[in-house]
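The complex appears here without one of its protein chains, the remainder shown in place.
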Amino acid sequence: MDKILGLPVVASEHGHHVDLLIKYVHWLMIALFVGWLAYFAYALFRFHRSRNPKADYVGVRNHASNYIEVAVAGVEALLLCFVAVPAWRHVVDVFPEESESTVVQVVAYQFGWYFRYPGPDGEFGRQDMKFVSAQNHFGVDPDDPRGKDDIQTQNEMRVPVNRPVIAYISSKDVIHSFKIIAMRVTQDAIPGMRVPIHFTPTMEGRFQINCAQLCGIGHSSMAQGFLVVESEEEHAKWLAAQAATQ
Amino acid sequence: MDIPYTVDTRPDTGLYNAKAGIWLFLASEVMLFGALFSAYILLRVGAPEGLWPLGWLNVPLGTINTLVLITSSITTVMAWAALKVNQFDRFKLFHGITLLCALIFVGIKSFEYYDKFTHYEVTLKDGRIADGHLKEATDTHVTISGRFVEEREELYDLHKHKAHGHETITIAREDIEKLSNYGPRHNTYMAIYFTLTGLHALHVIGGAIVIGYLWGPGSRLWRKDPERFTNRIEISGLFWHFVDLVWIFLFPILYLL
Amino acid sequence: MSEKHHDEHFGHHVRRYLLVFYALLLGTAITVAVSYVPFTNHALNIGLGLVIAGTKAFLVAGYFMHLISERKMIYAILAFTVFFFVGLMFLTVWSFYDFPPLTITR
Partner (left out) sequence: MQATTHAIPHTGVHEAHHSDAGFWRTYIFSTDHKVIGIQYGLTSLTFLLIGFCLMLVMRWQIAHPGEPVPVIGGLLEAVLGDVAAKGVMSNELYNSFGAMHGTIMIFLGVVPLAFAAFGNYVVPLMIGAPDMAFPRINMASYHVFVLGGLVMLVSFFIPGGAAQAGWTSYSPLATSIATDGQTFWLIGMVLLITSSLLGAVNFIATIIQLRAPGMTWMRLPFFVWAQFVTAFLLLLAFPPLEAAGIMQLMDKVAGTSFFLPTGLAIGGDLANVSGGGSPLLWQHLFWFLGHPEVYVLILPAMGIVAEVISNNTRKPIWGYKSLVYSALAIGFLSFIVWAHHMYLTGMGTKVATFFQTTTMIISIPSVIILTCMFISLWGGSIRFNTPMLFVLAFLPMFGIGGLTGLPLGFSYSDIHLHDTYYVIAHFHYIVAPGTIFALFAGIYYWFPKMTGRKMNEFWGRVHFWLSFIFMNLVFQPMFAQGMSGMLRRMADGGAMYSATANARAGAGVIGGLTDYIMSLHTYILWAAVGLALAQIPFIVNLFWSLRNGPKVKSDNPWRSTTLEWQTPTPPPHGNFAEPPRVYRGPYEYSVPGHPTDYTPQNVPEK
């Protein structure tokens, strides 16, 4: 089934579940489609006017179709209640502890991404939109000491493997969409809003960050952002190096 | 074949065509204003604490306009009732009053608009805010009649912070950080205020044109085809009542609450 | 129908219209008055204002627009409209109250 659908690499914990739901639904679709198509082809052949010159006023007399319809509704209801809704609850409402996770703030702009880490003190500095400027993308309050050690990067997001990531997605201009295909995460980056998402990467490597929402002339080339998933040690090293340069 | 039920009613639906038409149209109008009301709700609940304006509009004027519209509504229905009993003169009188009311409404509304466009909030470089009506604007300075406040919040809830003071304030241009009149772009409240009342005023003007036509040249139809004419009055009346009905909601949500 | 009968009928209607008219005037007066009463909770002011406005709207629609005694077909059309109107209002506003936790919306 994977082969037929051509799903791309998946590199996060919940990603497998997303794929699973896609597969279940496609099984249902294929079953319906093939069933109907077989019936359809037979009916067209059997009731060609040359084979059946006189039509039957009533046609089908049984209620098999009702059962099929009920069955379709039933399968949809099952998928909804036991897969789609609980899984969605898990991704949007049940967050890991911040202390157990890598916390990142993400701000999209035309046309790229800024990332911000809390730095050695583990706390972000205060933010307010009135501080936003060409240099201050996050609107960090310059007077807040907690913000002094925050780490900011452009187009490069680094996280350790097998540790939950919480990312707060926002935008400073138009709507973008933060999408990492291999992680099976998508979240619109909406100005004026900051929406958290979480996922746990399970594979080390460099993954492309896609912008999935039309955001202007640079939309198709907003492809410089990467998520680097690395080992705990490397990540710690990187953080330390970054902290030194800030 | 001619189109049936243009005047008499279709037995099974009990309607003549135009009546079905106008109600359908009003249904779509409900959705139009419904969307704007939704926008109003969201903008209002989304506004930061204390930054939704209260008491910015002139309540006496709004009240007068409400009374004007209510009056026009009853005269409309009286005009129709007069036609029903064949009293054309009484119709003319009532419908004339309706028309007059429509004009008064638009007149008052324009005055209110004018008042807002000449009302300025001036942010000074030193952080103070002056607020009042523009008296004079030259290349070097602006003069307003109003007051100074320290915090922007004071300009918002005028129920709590009554706007006393009408001193004449002259400010040099170079001291001004930002000059903003109370037009649609001032904030989301003014935006929705102008959009809602503007759209409503367009409805009033449209209605007034129709009513004026039916009162004047259109009323010749009365002699030729009284029933059709009475229907037309009913239809335009339904529209007019709807316009009144929208105002009944606009008045409290924009002026009072 | 005789002219006299007509007139009687007319008078009857007019009395009803006038009654509604007075009720509307009264409603307006109450709304304005109530808005100046500082209830402890402003929501109370809003609620009361909307209830009065709703009543006034009902009077206009019911009597001036004759909805009280209208045809089934028109009720049907309006029933749909009300349903969708409520759907639009309610679902939109509701959506703004159900974001993932810690979402900042302004």
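Letters A, B and C mark the chains in the order given here, with residues in each chain numbered from 1 onward.
Note that in this section a contact is a pair of C-beta atoms (placed from the backbone, for glycine too) under 8 Å apart; a residue touches a chain by one contact, two chains touch by 3 or more.
For clarity, every value in this text was computed on a predicted model and none was experimentally measured.
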Handout entry: Chain not shown: contacting residue from B:34, B:55 or B:252
Key = B:34
Completion exercise
Omitted-chain footprint on chain B covers residues 1-5, 10, 13, 15-18, 20-21, 24-25, 27-29, 31-36, 38-39, 42-43, 46-47, 51, 183-188, 190-192, 194-195, 199
Fill in the blank from the handout: Residues on chain C facing the left-out chain by the touch rule are 73, 80-81, 83-84, 87-88, 91-92, 94-96, 98-100, 103, 105-106
Exercise for the section: Tell me where the left-out chain touches chain A, residue by residue. Expected result: 5-9, 11, 17-19, 21-22, 25-26, 28-29, 32-33, 36-37, 39-40, 43-44, 47-49, 52-60, 65, 68-69, 72-73, 76-77, 79-80, 83-85, 87-89, 91-93, 109-110, 129-130, 132-134, 137, 139, 172-175, 177, 179, 181-182, 184-188, 190-193, 195, 203, 205-208, 210, 212-221, 223, 226
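Just so it is clear, only the chains that are shown with their structure count from here on.
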Fill in the blank from the handout: For chain B, residue numbers touching 2 or more other chains are none
Practice task
Could you tell me which residues belong to chain C and also touch two or more other chains?
Solution key: 105-106
Exercise for the section: Would you mind writing out the residues of chain C in touch with chain A in their complex? Expected result: 99-106
Problem - Complex contacts: residues of chain B adjacent to chain C - result: 13-15, 19-20, 23-24, 27, 30-31, 34-35, 37-38, 41-42, 45-46, 48, 59, 63, 66-67, 70-71, 73-74, 76-78, 81-82, 84-86, 159, 237-238, 241-242, 244-245, 248-249, 251-253, 256-257
Exercise for the section: Spell out the residues on chain A that touch chain C in their complex, using ranges where they run on. Expected result: 92-93, 95, 168, 192-197
